[in-house]
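Here the complex is missing one protein chain, while the rest keep their positions.
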Amino acid sequence: MKKRLVSLAAVLMCAVLAALPAFAAAGDTVPAGPDLQVSADYDWNRFRGQNVTLYVYNWGLYISDGSDDSIDVVKGFEDLTGIKVNYTTFDTNESLYAKMKSGAANYDVIVPSDYMIGKMIGEDMLEPLDFSNIPNIDKIGAAYKNLEYDPDNAYSVPYTWGVVGIVYNKTMVQEPPTSWDALWDIEYAGNVLMFNNSRDAFAIAAKKLGMSLNPTSAEQVQTMAEELKAQKSVVQAYVMDEIFDKMTGGEAAMAPYYAGDAIVMMEDNPDLDFVIPEEGTNSFVDAMCVPKGAKNKEAAEMFINYMCETEVGAANCDFIGYSTPITDVWETLDDDLKYSPIAYPSEEVLANTEVFVSLPDEINSAMDMAWSDMKSYDEAGSGWMVPVMLLLALALIVFNVWRKLHRRQRSDLY
Amino acid sequence: MVQKKSLAAPYLVWMAAFIIAPLIIVVYFALTDSAGNFTLDNLMTIGRYSTVFARSLILAAVATVICLVLAFPVGYFLSRLRTSKQHIMQMLVMLPMWMNFLLRTYAWMSLLEKNGIINRILGLVGLGPFEMINTSGAVVLGMVYNYLPYMILPLYTAMTKIDQSVVEAAQDLGAGMGKILTRVLIPLSVPGIATGITMVFVPAVSTFIISRMLGGGSNLLIGDLIELQFLGNSYNYNLGSAMSLVLMVIVLLCMSFTSSFDEEDMEGVV
Partner (left out) sequence: MKQKHWRALQQAYMVLIFSFLYVPIVVMAVFSFNESKSRSVFTGFTLNWYKSLFTNSMILDALALSVAIALISALISTVVGTMAAVGISGMGRKSRLLINNLSYLPIVNPEIITGVSLMLLFVAYRGFAAWANAHMGAELVPQNIFGLPTLLIAHISFSVPYVIFNVSPKLRQLDVRMYEAALDLGCNPTQAFFKVVMPELMPAILSAFLICITYSIDDFIISYFTCGNLQTLPIAIYSMTRKKVSPEINALSTIIFLVILAIILFTNHMDSRKYRRDQQRRG
């Protein structure tokens, strides 16, 4: 009798001991696609088999998408959750705003920058997030939460942060630029690229003039616009994503751009380097949000939570080069990226940066108008164009009259 | 013959809803401000962009003229070939037309860049790198390249109707090359010329892709400006609609000069 009890207890013990590792493993991670592991503490399979499609709208080249031997993070999400992701890209905050404001498109996840989030919150265009679906919010460093654009941190989850600086080609400049003036230098006429969006471009003009990059009056906007007009003769082209191609191909000597992209460009072309000018610059945070009226809010929150997973964040960081707000991810980076002064600038550099705030409506429209004006401004030959056009119109009218007369003449002959 | 006028009813309803109504909405937006009040401000503001309009018209006109000059001989030579060969050549002319417009423009980017192919080849013979892309010249080149087939085909169609015996008669009467051109060929191919000009000028004046990819974004055309107002940086529907209205008027004006709205003539277009 005793012997049987002992052996029964032994079998039970063995069974429990054998099961323990299984329990331990179940509590750890699950695979997301062939290359990633994510936390198993979350119900990823809630929407499996329900034919859900998630519409994600992000910046161009802003996620690890499997090209260049990187990990396909989006496919990992699809494999993990059974949700299909329709992933499209935009190139400026303003075009994102235009598409959303007009109601011309419906997205479930968008990734605007700080000031645009502030603007959208003010115009009631975002859904407050249910953080019980996004437990990974706790992994975001405290320095990136409850910032000015979203004080209660109710609408957004930080995705990346960074600073703006000048990317330049060491072989094409006399000496490394130290100030924003370098972008106006006629020495490099035709070799300078510039931001193709109003806020970033005006910010650079503001910093060059020593003003705040959040203008408080229409006059300030005008002053900055004049500065940009003066720069036009030096600018080769106004670009956003096209800059990768141009700088790595050696088409231009210098361009202002975001630190993360600079790191990627420098990997592709070792002749490039990055500098943060002495007048100070803009530091930004891009965060994930859910637009108001999104059809799949919970699935969207699941996606946002997925993006904050350590391995996913690390894959993204590696590919896009931007700085991560998640401490865990930072820990896993290679030393040369972890301590890179470009990706993670020192305290004193950061102290000299300014963030964008969303501008009041009148100043915003003044800036939009000034941007259109500046882009259409033509230094050379603005005067002669209109008279030439009038002459052309006259020539057309004369020709037409002649033709009508000629036709009548011909028909008169028969 | 078949007197069932009602068959056209679905189309008429569709036309009213999706062709006429949108244009009326454009006019509405052009003449109101964001609050919905009637205003002429939008049209007045366009005055500031007169250089953009002028630039678009001039560049489009230059591109059209270049297309006409280049396409005229092609149309003539094509029409004098043997019928079997004509068919193949016609297809070869149309082939680039059917390729994606964006890809064709993109192809020129890699040719024209500073470190692009043309500059590299010129570099082999020691000619310095020329700045070809991001200039108005590049934009005109892009326009000519994209729209040349649209000029060749109508001219070719018109010239096939010119019997060779007419040209021979002119030669018998002692006309030289120049006279044949001005007195025989050009007058007889006027419908083709008119169609060709229409099919090149209208897209050229309103494009925004060519100027964006080859023009560097610093020399805006009307298309860029309009796109800026709707899906771009300067979100302003009223101003954008006003610009569209002005563009439409300009195009209709040009159309009235180059084509008659008679039924039979219109079919030459398609």
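So that you can tell them apart, the chains are marked A and B in the order they are listed, and the count of residues begins at 1 in each.
Everything that follows uses one rule, which is that a contact is a pair of C-beta atoms (placed from the backbone, for glycine too) under 8 Å apart; a residue touches a chain by one contact, two chains touch by 3 or more.
Remember, it's a predicted structure, so these values are computed and weren't measured experimentally.
Annotation: of A:Tyr42, A:Phe77, A:Tyr107 or A:Phe202, A:Tyr107 touches the absent chain (contact as defined above). Across A:Ser70, A:Thr89, A:Ser179 or A:Thr353, the single residue that touches the chain missing here is A:Thr89.
Per the touch definition above, the residue from B:Met91, B:Ala169 or B:Val190 contacting the chain not shown is B:Met91. Considering B:Met44, B:Ile117, B:Val166 or B:Ile186, the position touching the chain not shown turns out to be B:Ile117 (whole complex). Although one chain is not displayed, its contacts with chain A can still be listed: residues 55, 57, 60-61, 67, 86-89, 91, 102-107, 240-242, 244-245, 249. Mapped onto chain B, the footprint of the missing chain covers residues 1-12, 14-15, 18-23, 25-26, 29, 70, 73-74, 77, 84, 87-88, 91-96, 98-104, 106-108, 110-111, 113, 115-117, 120, 145, 148-149, 198, 202-203, 205-206, 208-209, 213, 223, 226-227, 230-231, 237, 240-241, 244, 247-248, 251, 255, 261, 263-264, 266-267, 269-270.
Methods note: only the chains that are shown with their structure count from here on.
Those residues of chain B lying in contact with chain A across their complex are 48-55, 57-58, 61, 113-115, 131, 134, 216-220, 224-225, 228-237, 254, 256-257. Every residue of chain A that touches chain B in the complex is listed here, in rising order: 92, 94-95, 97-99, 101-102, 104, 190, 196-198, 232, 235-239, 249-251, 365, 368-369, 371-373, 375-378, 382, 385-386, 388-389, 392, 396, 399-400.
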